[in-house]
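A single protein chain has been removed from this complex, and every other one stays in its place.
Chain lettering (A, B and C) follows the sequence in which the chains are written, and residue indices restart at 1 in each chain.
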Amino acid sequence: MNAPLMILEIAVVLLGLVILLADLWTPPSQKQSLGYIAAAAVGLILLGSFFIEAPQARYACGQMYVMDDLALYFKRFFLLATVAVLVMSVEFADRIEAGISEYYALILFALSGMMFAASANDFVLVFVALELITVTFYILTSFQRSRVPSLEAGIKYLILGALSSAFMVYGIALVFGTANTTNFAEIATGAKAISAKPIFLLGLLLVLVGLGFKIAAFPFQMWAPDVYQGSPAPTTAFLAVGSKAAGFVLLLRVLFSAVPEVTVSWTKLLMIISGVTILYGNLCAVPQRNLKRLLGYSTIAHAGYMLLGVTAMSVAGSYAILYYLGGYLFTVLAAFTVICVVMRAVEGDDISAVAGLHQRSPLLAVTMALAMVSLAGIPPLAGFFGKFLLLKAVIEKGALQPAYYWLTAAALIGVVISFYYYLGVVKAIYWSEAPADQPALQISKPTRFSLYGCIAGMLYLGIFPNDMVEIALHAAQALKL
Amino acid sequence: MHVGLEHYLLVSALLFCIGLLGVIARRNLLIIYMSLELMLNAANLAFVAFSRFNNNLNGQVMVFFIITVAAAEVAVGLALIVALYRRRQTAHVEDLTTMKL
Amino acid sequence: MKEALPWLILFLPLLSAVVITLFTKKDRELSAKLSIGAIVGSFALSMLFIALAGWEPIKQESLVTWLGVGELQVDFGLRLDALSLLMLLIVTGVGSAIHIYSYGYMHEDRSMSRYFASLSLFTFSMLGIVLANNFIQMFIFWELVGVSSYLLIGFWHERPAAADACKKAFLTNRLGDFGFLIGILLVWSALGSLKFSVLEIELAKNPDALGTLATAAGLLIFCGAMGKSAQFPLHVWLPDAMEGPTPVSALIHAATMVAAGVYMLCRVFFLLNAPALAVIGWIGGITALLAALIAVQQNDIKRILAYSTLSQLGYMVMAVGVHAPSAAMYHLTTHAFFKAMLFLGAGSVIHALHHEQNIWNMGALKSKMPITFWTFLLGTLALSGVPPFSGFFSKDEILVAASHQNGVLFALGVLVAALTSFYMFRLIFVAFLGPAKSPAAGHAHESPRVMTLPLVALAVPTVLAGFWGIENLYGKQFGLVEEAHPSSWFNHLFEPFNHAPLAALAGLGALVFGLSAAWHLYRNATRDRLPETFGVLTRVMQNRFYFDEFYATLIANTQDLAAKAADAFDRWIIAGLLIKGAHGTIELFGRALRLMQTGNLQTYTFLFVAGVALVLFYVFGR
Partner (left out) sequence: MSTLTYILGWPLVAATLVAFIPRNYRFTIRVIALAATGLSMLLAIKLFSQFEVGSAELQFVQKVSWVDALGISFHVGVDGLNIGLILMGAIVAFAATAVSWEIKEREKEFYILLLIMAGGILGAFASFDLFFFFFFHELALIPTFIMIGVWGKGADKNYATFQITIYLTAGALIALVGLIALYLQSGANTFDIIELTRHVRANPLSVNQQHFIFPLLLFGFGILVSLWPFHTWAPLGYGAAPTATAMLHAGVLKKFGLYGLIRIALPLMPEGARSWLHVIAFLCLGNILYCGLVAIRQKDLNLLIGNSSVAHMGFVFLGIASLNLIGLTGAVMVMVAHGFLAALTFGLSGYLYQQTKTLRIDEMGGLLGRLPFIGAALIMAMMAGCGLPGFANFVGEMMVFFAAWKTFPLVTILAVWGALIIGSVYMLRAIRNILHGPLPTTWEGLKDASNPWRKLPFALLLASLLVFGFAPRLLTDKIQPSAEKILKMAIGASAPQAKAIKTARTD
């Protein structure tokens, strides 16, 4: 078993249970602040994770679970994201009629799923971790049961999620049938013999479909806008950051640890998916007026950008994805925290709700503007350096295969289009006609800190990328590309 | 007639397709959901068949996982559908289009 | 000491311009005095320098490299030889007189500081042209002269006419400079240097160095002169330039700046080959005739003088064209004196009549403004070429040269001489003699001393310049030294009749003809009888041969049309069609694509499965 290796996950699960239990003895008025306790505890676990080192990959549960730099990187990523999401949830708590403690606990359980996903070295664990994430998210998305959009988002996510799980499970079955194992390392060693078998390839493709659904890549992106729009803001944020990152770590593991040879032969397919995803997300976002939906489309586009790193099939591409995710974490959390605070009073999430935000709260306005700028990929913010690394990784391959240049061109067109709508948000915040005398917005201290943290993160990753590049590089090297 | 792996796989594939067809073609959420379960069971069948013919018990372990997960999923899913029904008095997919474009 | 003098001469006016602009703008008196002091100082220093150094060319030309990059070496140097030294004297001398005169003329104007600053700037620029030792330096000052002229013409900028006139002057000059610059580029690329002395040596060594482009280069450079010296067809700006204050017209648009073109042609005479000179001669001739014809039918006293200036400039250019640069310079010199004086006289009249400029509202000024009248008369006599006034000698030299080179141009020259005396005496008869034709003319008073003194001062060279041997200095400069004439002034007076009797007599005949025609038509006249006699011709002359209208149409049909087209293209095709189109396309695509997101779960599942099928087809189906 080697359970001590899984201490972080165990801690998170225990924390979830503790929260559930604590709920019983907490007076209703205090229940909201359980979220702060949870956030603090997750923060502690995050700190604790820095005492763990994984220079060499170590295994648990019979090679199913792997602990290496990549896993550690993502675990910390998820922990950090959860801290912010929990703080955001407290901000959001008054909009959830009942069961706020369960909401926190579910977030923690989803977190544990993500952390397991980061360590997955076996299709069984892939499936279990993913289902743990997905099933909790069904609930998280529909947590505002009285709101139809929230319910609708839950149902849509449920049906489509279950559909993708079905494809994936069937795919895993086929892979298992042909390779006679579900372990990545064993598949990798035996891949030469089986990679020509169509059944094996079919199985792998179906697994990819499942993962493509998670990251919302074209053509499996349909759910994303609706679910992003309907879910409670913290859920959306967690979905955009955590769930997507989990999808990516699994994608990296499956593609590069389990079946590297097959992956190479699918380069073109991945390139097409990446390019189309970028263009689709950005184009659809252009006429969008609903802020959360706009971010939904925008996250589709960002999945496309990160797929650029996958198509590059190199360490450079992989660590670019890791770096990009790092920046993306702060950026998206910042944006959703702002949305969460601003939309408290407003029904619907139209862009006009942020009009004149700079008068109501300069801090929120600045955060949102920075987040948009970072998403657009402009220095000195994190998004720029991430895109820089991704483009570099792709162009690097261009010399060998000119198709990469076309992919670059598609990415550039996408980025340019994205300026249009990101700037539209900035415009709404700073120079749109806004209704006069809107009340100033109150921001709680933890949220304020969380915002400061996001800003600092965006700036730090944008201006001093060195440390993070080193870390991401180390983590990516665990993939043995 | 000797029943071989291919036959099991064929049945499993058929089951999967039937489920898929149900998901695409039916409008009632409950039926869609049942079709989804059918698809999961198709996978289970494939697993068991592979496990049997490859002499690898891992497949059967996986089936247990799948069954467990499916049970959890069903619990959550049904709860959701019920909540929706109570709210909207309908379980038809056409009525679930407040968010689009 | 001696080396520093020319620099001091050049920079004194600039210094005064800068000091006035930066510090003494508030103090009008002080500004004026500074400016006057600067130019008088320059004049004195010029004389001192000539006394010290003589007229011999000074070898050491450059002091600093102004700009040196690779092959492009531009010095800032001074070329000091008879040509530039004489010109120096003219500019500072005439300039001094006009500066002093301006002090009186502009005394009431509240922007006098600005006036004097511009005037000083002009002096600096003009001296720069004169002293330039290379093309770029000359071009720089060439442009600076243009801009100071712009500032001075537009001095009363609140008057629309003045504002339009300065714009027109600048643009027309720019048109000439365009050719000039191309010419400079041509010469530089062929000969590899911009320095006059180097170019002269190169060309002497190898006369065909410019090859087939020689004529083109010469003519392009002539374009510059065409603009600045207002030669046909770029002459249109000069009459309008009379919107500036009268002293400005005297200094810039009669004596110095407009002469710069002629000066420049003489300076680069070595570059001009025979075909180019022929064209130059013809342009000069045509300008002279055209302007003289127009002058006959003008009624504004300054405009008459302006067209007369044009005509005389044409004369000078014609002289260059008939291979007689020294004659051109000679005429330039004498013309500077008497035309400046004429303008100042006109200014005095205008000042006395409270800005009345129509000669048909004048009359009988002879007795009321005696000094003005007599000096004006002297100027007229000199301009018409009455011996022994300076104009006679210089004009005669041109006619002699023309008679050697080109019979038609000679005839043209004589005709212009006749016209000149006709319109000048018309002016005298109408404006100064005869009855007073308006109440203002009846109450006129002589101008103050500060204005009449310069008139008297300028009258001296007007009368005597023919006897100073200026032509010999110029002749030496251009290597046409004839045997020295150790003759008395009396011999000198009759020398033209001995040397080339045809030209001298023709000139004299023309003078007499013009004078008698004017006497016949305008003695005691109160209105112009010429239009009745000649009808259409005079109307054409009055309307200045419709050049302005022609140019307006031309510009409207070419450049303005092109601008309109470019603007429309920019507005509709690039900004409208391409950019808005691209934007619209993207928006359209976005709107079309998101139609996929119907919100219906069934569609989604279908699309999902279709997507899976697509991926499978991509991998297995091909």
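The working rule: contacts are C-beta pairs under 8 Å (C-beta built on N, C-alpha and C of every residue); 3 or more make two chains touch, one makes a residue touch a chain.
Since the model is a prediction, treat every value here as computed from it, not as a measurement.
**Q** Touched by the hidden chain, which of the shown chains?
**A** A, C
**Q** Quick one: say which of C:97, C:140 or C:607 touches the chain that got left out.
**A** Only one of C:97, C:140 or C:607 touches the chain omitted from view, namely C:140.
**Q** With respect to the chain omitted from the figure, which of A:179, A:373, A:451 or A:475 is a touching residue?
**A** Only one of A:179, A:373, A:451 or A:475 touches the chain omitted from view, namely A:373.
**Q** Touch as defined at the start, partner being the missing chain; which of A:32, A:257, A:408 or A:447 qualifies?
**A** A:408
**Q** Tell me which of C:4, C:52 or C:72 is the one touching the absent chain.
**A** C:72
**Q** Spell out the interface residues on subunit C facing the chain that's missing from view.
**A** The missing chain touches subunit C at positions 65-72, 136, 139-141, 143-144, 147, 154, 157-160, 162-164, 166-167, 170-171, 174-175, 177-178, 181-182, 185, 188-189, 559-560, 562-567, 569-570, 574-575, 579.
**Q** Mind listing the subunit A residues that contact the chain we can't see here?
**A** Subunit A touches the missing chain through residues 358, 369, 373, 376, 378-380, 384, 388, 391-392, 395-396, 398-399, 408, 412, 415-416, 419-420, 423, 426-427, 430-431, 464-466, 469-470, 473.
Quick note on the criterion: only the chains that are shown with their structure count from here on.
**Q** Could you state the distance in Å from the CA-based centre of subunit A to that of subunit B?
**A** 26
**Q** Compute the distance, rounded to whole Å, between the mean C-alpha positions of subunit B and subunit C.
**A** Going by mean C-alpha positions, subunit B sits 97 Å from subunit C.
**Q** With centres defined as the mean C-alpha position, give me the subunit A-subunit C separation in Å.
**A** 77
**Q** Would you mind listing the residues of subunit B that make contact with two or more other chains?
**A** Only 23, 32, 96, 98-100 qualify.
**Q** What are the residue numbers in subunit A that touch two or more other chains?
**A** Residues 155-156, 159, 163, 167, 225-226 of subunit A touch two or more partner chains.
**Q** List the residues on subunit A that touch subunit B in their complex, please.
**A** Answer in residue numbers: 124, 127-128, 131, 135, 138-139, 142, 145-146, 148-149, 151-156, 158-159, 162-163, 165-167, 169-170, 172-174, 176-177, 180-182, 225-226, 229-230, 293.
**Q** What does subunit C use to touch subunit B in their complex?
**A** So the residues of subunit C touching subunit B come out as 594-595, 597-602, 605-606, 609.
**Q** Within the complex, which stretch of subunit A touches subunit C?
**A** Going by the criterion above, the answer is residues 155-156, 159-160, 163-164, 167, 198, 201-202, 205-206, 208-209, 213, 218-220, 222-223, 225-226, 266, 269, 272, 280, 283-288, 297, 417, 420.
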